[in-house]
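Excluded from the complex is one protein chain; the other protein chains are retained at their positions.
In order of appearance the chains are A, B and C, and numbering begins at 1 in each one.
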Amino acid sequence: MDKLNLELYKKLYLVRRAEEEIIKCYFDDEMKTPMHMSMGEEAIAVGICHALKDDDQVFGTYRSHAIYLAKTGDVEDFFAEIYGKDTALLKGKGGSMHLCSPDNGFMGSSAIVASAIPVAVGAAFANKMAGNGRIVTVFFGDGAIDEGVFWESLNAACLWKLPVIFVCEDNELAVHTPKSLRHGYRSISSIVADFNCRVFKEESTDVETIYRLAEKAIGAVRGSGGPCFLDLRYYRYLEHVGVSEDFKSGYRSREEFEKWRKKDPVEQQRKKLIKKRIKEEELDKIEDGIAERLINSMKAAQSAPFPGAGEIEKEVL
Amino acid sequence: MDKLNLELYKKLYLVRRAEEEIIKCYFDDEMKTPMHMSMGEEAIAVGICHALKDDDQVFGTYRSHAIYLAKTGDVEDFFAEIYGKDTALLKGKGGSMHLCSPDNGFMGSSAIVASAIPVAVGAAFANKMAGNGRIVTVFFGDGAIDEGVFWESLNAACLWKLPVIFVCEDNELAVHTPKSLRHGYRSISSIVADFNCRVFKEESTDVETIYRLAEKAIGAVRGSGGPCFLDLRYYRYLEHVGVSEDFKSGYRSREEFEKWRKKDPVEQQRKKLIKKRIKEEELDKIEDGIAERLINSMKAAQSAPFPGAGEIEKEVL
Amino acid sequence: MGGSRKISYCKAINEALIQEMERDPRVFTYGIGVPDHKRIFGSTDGLVERFGPERCFDTPLSEDAMTGFGLGAAINGLRPIHVHMRVDFMLLAMNQLANMVSSYRYASAGELSVPMVIRAIIGRGWGQSFQHSKTMHSCFAHIPGLRVVMPTTPAEAKGMLIASIREDSPVIFIEHRWLYYAEDEVPEEPFTLPLEKAAVLRPGKDITIVATSWMNIEALEAADILNKRHGVSAEIVNARAIAPLDDGVIVDSARKTGHCIVADNDWLHCGFSAEIAARVSEKCFGSLKSPVSRIGFAPAPCPCTRPLENCFYPSAVNIIKTAEKTLKLKEADLSEEVFYSYEHKFKGPF
Partner (left out) sequence: MGGSRKISYCKAINEALIQEMERDPRVFTYGIGVPDHKRIFGSTDGLVERFGPERCFDTPLSEDAMTGFGLGAAINGLRPIHVHMRVDFMLLAMNQLANMVSSYRYASAGELSVPMVIRAIIGRGWGQSFQHSKTMHSCFAHIPGLRVVMPTTPAEAKGMLIASIREDSPVIFIEHRWLYYAEDEVPEEPFTLPLEKAAVLRPGKDITIVATSWMNIEALEAADILNKRHGVSAEIVNARAIAPLDDGVIVDSARKTGHCIVADNDWLHCGFSAEIAARVSEKCFGSLKSPVSRIGFAPAPCPCTRPLENCFYPSAVNIIKTAEKTLKLKEADLSEEVFYSYEHKFKGPF
């Protein structure tokens, strides 16, 4: 049996299903936090996070459901947080945009575009000083590379040869604005390759391909000590923020979506497993198990208490 | 007679001599403004500014004596300003770091590293909208390219194809810190060339070479409408700020200086003229004329009145 | 002169933009998302269609450079309007704002001027947390050379935006997201309102409530209840000008009533509320019957979850309770009151 591909699928399914559950409940208006959905990018998040060790570290953006779930394995805390409940690690202070689980190597996510990138570089510096072998991976979008701080951070990581992997999750959009209206160059990969940085580019939605690529990048970081840059393409299924489709708003076409949908990372991986002769019933059972866990933790989150007013001024300093 | 080379020499001499006059008087402690001297970079400033038209526009840094003098042809206002006098256009509000003469196309200089770069890009946008054919040139050091705003500005200029020339005056130092401690890449030129930007690189201290290069860059901007990047090397003769040498402080050697000194832009150009059979006496006379103008305007500045206290709150809004 | 009609705050902004861009070809509007289909919550509707992509355009995500870009365009004769969906993003441009935009005119001794407007949206959205909830007017106001205004009513939105666009110095124009739907009478024709003066929003005689932006709405509710429950007549002074600030209206009101509460849409420490409290305390010394009190955000980053968010943001209830304390009234039982709680209406994301 192909254990790797099954494990990858489990994570893909978990991520996808978690967001489907969110969609089902979002209009109940109990999750009062802006949702930036991961749908479409699951292969990147799962492929990379699966290649990382438990104590490797990850930083994300407001669009971090997938990487959070893939990195941490947590579900219970996740739902409690987006429901804003006292049972969550952050007690609802962060919400969907600010997930954080340091013990599981998820070091936080920021809703200011590009602002976690230098933090990741500093975290990598600390790891290097500690000699703990940990790798830091920071995820960001193709919009983040517009920001000066991306360039400053890239330069510093290359200069100091820090063990950090920059992952640009390129959906060609910043909110609704295409790259063509934002970038005065053809290819970010070829620019970054002129820095002291290894670059890997990939457009696949196959999680195994991403996983292998991540292994290569991790190897390169461990080998050289210096950074890598992953330029990975995906298609954002839903609107920028919110849980609905938005193909009618005119800035992109449903046809494009349909093209990507044909190579949907989750379905594709399921098909691959079946081709590899994993029984469909077995998969169904696995999926049901995951779904049960998700639904239960969601219910637990729904019925959990809110934090008390005293929480507001705690942990400020 | 080689009129071009003579004109270039006059400007070189003016710039060099102006700074020499400053050095002579600086320890009188009457010019109460921090001096960042241009000595060593005259060929760049003069070569480029001479290639620009009068109504083309220039932005600089705290180290702008050379480009200010080369672009504006002004001397009187310059000295009045660094003496902080009421007779200066800025009435001493700016000082040496904040020269400004909009009527002569010198649009200002900033003492925050890299911060004039986006301003130049916006000025170029306005020129493009006005269709006035003006070109904006912004000068900055090899330290400025460390700052994120350089990358943001470069990207925007390339994206919108704006008529702006970026001039990186590379003296390999930011204050006392060499490029090797700041840059995580080999060559800025090759990186910028991956943007939609023409790049020209030159290490010459020959003003004519720089002038021809500038002509080429200006032609490229007028032709394409889009930006150029000039990567120009020079050697800073004096300390970062102040009017003295600093070869004893240990971060760089006098030997290196001596190597550059052999191809000093001003002396070299003088030699060239003599080779071209311009009589030395003629040059002496020209130099004396320039010196006289400089010394007179310096004296005028010294004896001019200070601005009245009422000036302080004028022109705030 | 045309008449006036009820339009929303959002429409008032939109109308000001269209009328000024129509009038003056040097005006252009730009910023992240400005021409996209959401149109900055509708406020930039129709601009790109009318004025084309040269005068209404999107930008890279580069707040710092885009601010410098506006400055460069302004000193070269254009009149840029830069839009930020969130004031928090302006923090990336703080260097350009405080070191460049604010001093360029001074740095050229008036040879160059900076007719630039920066529109920034603030306001409690909906679970926005600590990176999308600041106001920052006091920090901008602290820097000489920057004008800062915060219109509250639709008429102010239009009149002050037109005045800002026509102004030759930089103006930071701060709009509260929740005010976008407020409707009121607004003249059809272009008109201007002063950028440095506060205005009495509701006259009264017993106590002065100085409020900024959305806090005026809370103050109006509080004033109604104070009147109903205590017969107290509160005067609300809308502090729509933050810097520079002609404090005459504020000081006159406080001197008249002898009591003053400042309700700012911001944190208190070193904020605009401190400035008002300091000025009122100084200039009304001897006329005040009680110390000036201040109301604002809880001293913490803004949390996401609703119950804590409710503790973070000040409301009519805080104003009422503070007024009761100030006037030494017995605390009214507010449990029966129905508050205009906008957050119940507002569905995410922002």
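Here is the rule we go by: a contact is a pair of C-beta atoms (placed from the backbone, for glycine too) under 8 Å apart; a residue touches a chain by one contact, two chains touch by 3 or more.
A quick note: this is a predicted structure, and the numbers were derived from the prediction, not measured.
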Chains on display which the left-out chain touches in the complete complex: A, B, C
Among B:A45, B:V75 or B:A114, the residue in touch with the chain that has been omitted: B:A114
Option touching the unshown chain, where A:M107, A:C168, A:V199 or A:L230 are the choices: A:M107
Contact with the hidden chain (one of B:L12, B:M35 or B:L159): B:M35
Contact residue for the chain not shown (choose from C:Q19, C:T44, C:S164 or C:S273): C:S273
Residue among A:N155, A:Q268 or A:S297 touching the omitted chain: A:N155
Missing-chain contacts mapped onto subunit A: 57, 89-91, 93-94, 98, 100, 102-103, 107-108, 110, 112, 115-127, 129-130, 136, 148-149, 152-153, 155-156, 159, 314-317
For subunit C, the residues touching the chain missing from this view: 64, 88, 91-92, 94-95, 98-99, 102-103, 106-107, 130-131, 134, 138-139, 141-145, 242-245, 267, 269-275, 277-278, 281-283, 285, 288, 290-294, 299-301, 303
Footprint left on subunit B by the chain that the document does not show: 29, 32-35, 84-85, 91-98, 110-114, 143-144, 146-149, 174-177, 181-183, 241-242, 249-251, 306-307, 309, 311-313, 316
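To be clear about the criterion, only the chains that are shown with their structure count from here on.
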Contact graph of the chains (line, ring, star, complete, other): complete
Closest chain to global C-alpha mean, per-chain Cα centroids: C
Inter-centroid spacing, subunit C versus subunit A (mean Cα positions, whole Å): 36
Computed distance of Cα centres, subunit B from subunit A, in Å: 47
Chain centre separation in whole Å, for subunit C relative to subunit B (CA means): 42
Subunit B, residues touching no fewer than two other chains: 148-149, 152, 155-156, 159
Contacts with 2+ other chains: residues of subunit C: 59-60, 62, 64-65
